[in-house]
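With one protein chain held back, the other chains of the complex are shown just where they sit.
Note that the chains take the letters A, B and C in the order they are written out, and that residue 1 is the start of every chain.
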Amino acid sequence: MIIEGAIIYSNLLVLLALGLTLTYITTNVPNFAQGSYAIVGSYVALTLLKLFGICPYLSLPVLFIVGAIVGLLTYLSLKPLIKRNASVEMLMIATLAIDLILLGVIGAYSEVLSQIVGSTQAKFVFANLDFSIFGFRGILFVSTLVVILLLFGLYLLLYKTKFGIALRASMENPSLAQTMGIDVEKTRLFSWILSGALAGVAGGLLPFMQEIVPATGDLIIISIFAASIVGGLRHISGALIGGYIIGISESLITYYLAMAFGAGFLVYGKVVSLIIMIATLLIAPYGITGVDWKKVRKRLFSQ
Amino acid sequence: MVIRMIKIKNLNAGYGKLQILFDINAKVEKGKITTVVGPNGSGKSTFLKTLFGLTKIYSGEIIFNNKNIAHVPPHQKARMKIAYLPQTNNVFADLTVEENLKIAGYVLDKDKVKERIEIALNIFPELKNILKRKAGTLSGGQRQFLAMGMALVRDAEVLMLDEPTAQLSPKLAEVIFGKIVEMRDEFGLTILLVEQNAKRALEISDNGYMFVSGKVAFEGTAEELLNHEKFKEYSLGITAL
Amino acid sequence: MEILRTENIVKYFGEFKALDGVSISVNKGDITLVIGPNGSGKSTLINVITGFLKADEGKVYFENKDITNKEPEELYHYGLVRTFQTPQPLKEMTVLENLLIGDINPGENPTTALFYKKWIPKEEEMVEKAFKILEFLKLSHLYDRKAGELSGGQMKLVEIGRALMTNPKMIVMDEPIAGVAPGLAHDIFNHVLELKARGITFLIVEHRLDIVLKYIDHLYVMFNGQIIAEGRGEEEIKKVLSDPKVVEIYIGE
Partner (left out) sequence: MSFDIISMILLWFGLYYIVSLSLNMEFGYAGIPNFGKALSVLVGAIAVGGILDRLLMLYFKINGDFITGSTYATSAINTIIASHPIVGIGILILAIILASILGLIVGAIFILPSAKLKEDYLGITLLAISEAVFLICTYNLNIIGGYYGISTPDILAFVSGEYRGWVFAGIVLIIAFLVFLFFERLLNTPFGRVLRAMRENENTVRAFGRNIMMLRIKTMAIGSAIGAIAGVLYSLYTVNIIANAFTRVDWTFFPFLMVLLGGKGNNKGVALGVLCYVVIKVLLDIYKYNIKYALNIPFEPVWLSYMLFGVLMLLILYYKPSGLIPEKPILTPPMKKKIAEIKQ
């Protein structure tokens, strides 16, 4: 059962880390608001459930769109700074500011929703709504399916369409892409929209896993960054690898620590992510996908 | 009648506050190879970058088809049938050869791209067997073929090449020069070439410019340049203007 | 007498061999120039010498001490300073502050900084020196301007001024006059000459032979990561520049 939870959590981390990595590659902005994007999705799903009785699984397409809009708005508000060549510190502070605005909006909204529904909605879970197959939780299948669909879709997009190839081209070398007539601006816009959309979907699934409060986004952002950094912030595939490494180790290591030292250890999941992230930064600062494996092999064999 | 393709008037440009080009006047004629030579640091590569809009232009005009394009952004120049090949990083290393060729035709419609890729592969048959390889794994010569092939795919009228033979063996350089001539003769392309290998480049060119310290030292037909009394001193950069 | 020597430096960038066994020797008090076409490895060589890149093979000796792959901050203490190809001024700081960074003051240690008596004497010395250098470089009227507001040529001068603050034994310069108008470029090299007279050694990468040729003592020509020619003294330098091999790489045969 603990493995089940680890896989579900990893799937969600992949969705979130992928968005973070995408926007980092195209615009060089580490987005501290990525976690809150997801919580926006969670609350929209909650609203649809409470007001219209729509099962959160069915509202995923809506969350995709809502997330996309949030991503788009973020990019538009960062754009004046990017145009001015603001330093990366300033851009990071700007995303922290956007994160705070989102937190304010989510918090305010949760109270408004409570009043409409007539009961407090400051905390909620969807786990009780979930179905089960062969004793496994439905979220395991749904989140895995979403990740598979996403990867398949991304593969089709990036490798089979003209725009996708252009997107990869402008990620690798924006100025050369410009000389080919590619409007690099469009690819940036796209990456922010997709990043928000993925987070929105992740947000719809997250309440099946854990309790949601308005500030949950500020908590999961650590795991998201850890996943992206461990995998390597410069490659899309890094988010996939990092998402599973962090997701599984965060769940399993804390679980076994808790078995050994008592249930109190369950709350230290984020500490595990942090330690793995720091270890990665010290050994391979550009993450697993950033390692020059040829050089490593050479060094290993020469000794 | 000589149709002027590009005319450059009193161009001053550089990077940020570092001015590299001083009062450049030049013209590039249609269907001909114009070569810019000069010692290192004379501003010849900067000249190409400036024409394509990758540097800061302080003053001056770049007239193309009767329009001043000095301040048109690069991605729009690509749509005006101007192609620019940087000296390094001129292919997408993470993309396959085929994808590179496709992306070169980004602004064209689908059938046209197919047709142009066909043409490019005819001029560069060397690429046919390596279409599925990632460009990052190619040798220097193959990469240069690919870069030039990409320029052909774009169906450009003007081709600006920045030192296409740099760091290639003399034999490969010779092949590249051959392809440049072929592109001019087969498709009537207008080619603006910047070359370290001044002598050989001028031998295949129609017109030439010698740059020294960011200024035009002398200009004329390629032959006139080659026979200029100070050609060698200027090329080495030993003599001041 | 030799001050700096490299032995068979090899440097790879991925698969590409940027330096392929480079050995040079720089004599004390000389102005040594390295030329070569773009991509021949000149900048890589001086980045390896000054510790900004790490050599894959080979050794660097400075005053017969092995300094291979030492960090830049260590090399400074050997008396080896450098300037950069694109000027890297501290843009938001004044010209005077930019120069003062050239020397280390005990007051840079936070614990010493609080006790003014311990660092004021050195600071006084440094300020005097900075203004002398500014005068020497004819920049004293600009002392309170932000470095980011200067022209490209003035920035290069500020860089040289900063390098002078410590009485270095050797200054490595990466294209000190690129993008500098000829008049100012000659000024810069006249300063270099004066400093040479005071015993400072120079290793310079520069393209503009038309300007620098008459100032230099020793010339290396690089091509494809190797030294292909070398000459010391006016006669030999002339010979190098008419060497068919050198002419070929510049003009093509």
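One rule holds in what follows: a contact is a pair of C-beta atoms (placed from the backbone, for glycine too) under 8 Å apart; a residue touches a chain by one contact, two chains touch by 3 or more.
If you're wondering where the values come from, they're calculated on a predicted model, not measured in any experiment.
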Wait, the hidden chain, what does it touch out of the ones we have here? A, C
Hidden partner chain, touching residue among A:C55, A:L100, A:L158 or A:V291: A:L100
Considering the complete complex, identify which of C:N8, C:Q88 or C:S242 is in touch with the unshown chain. C:Q88
Could you pull out which residues of chain C are in touch with the chain that's been left out? 50, 52, 71-74, 76-77, 81-82, 84, 88-94, 96-97, 100-102, 104-110, 113-114, 116, 119-120, 123-124, 126-128, 131, 140, 143-144, 162, 166
Since one chain has been left out of the picture, which residues of chain A touch it in the full complex? 28, 30, 32, 77, 80-81, 86-90, 92-94, 96-101, 103-105, 107-109, 111-112, 115, 218-219, 222, 225-226, 229, 264, 267-268, 270-271, 273-274, 277-278, 281-282, 285
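Note that in this section only the chains that are shown with their structure count from here on.
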State the pair of chains with the top count of C-beta pairs in contact. B-C
For chain A and chain B, what's the span in angstrom between their mean Cα positions? 43
Report the inter-chain centroid distance for chain B and chain C in whole angstrom, where each centroid is the mean of the CA atoms. 33
Residue numbers on chain B that touch chain C, as the complex places them: 14-20, 39-42, 45, 87-88, 163, 166-167, 195-201, 212-213, 231-232, 235-241
So, in the complex, the side of chain A touching chain B is made of residues 162, 165-166, 168-169, 172-173, 175-184
Mind listing the chain B positions that touch chain A in their complex? 52, 54, 73-76, 78-79, 83-84, 86, 89-95, 99, 102-104, 106-107, 150, 154
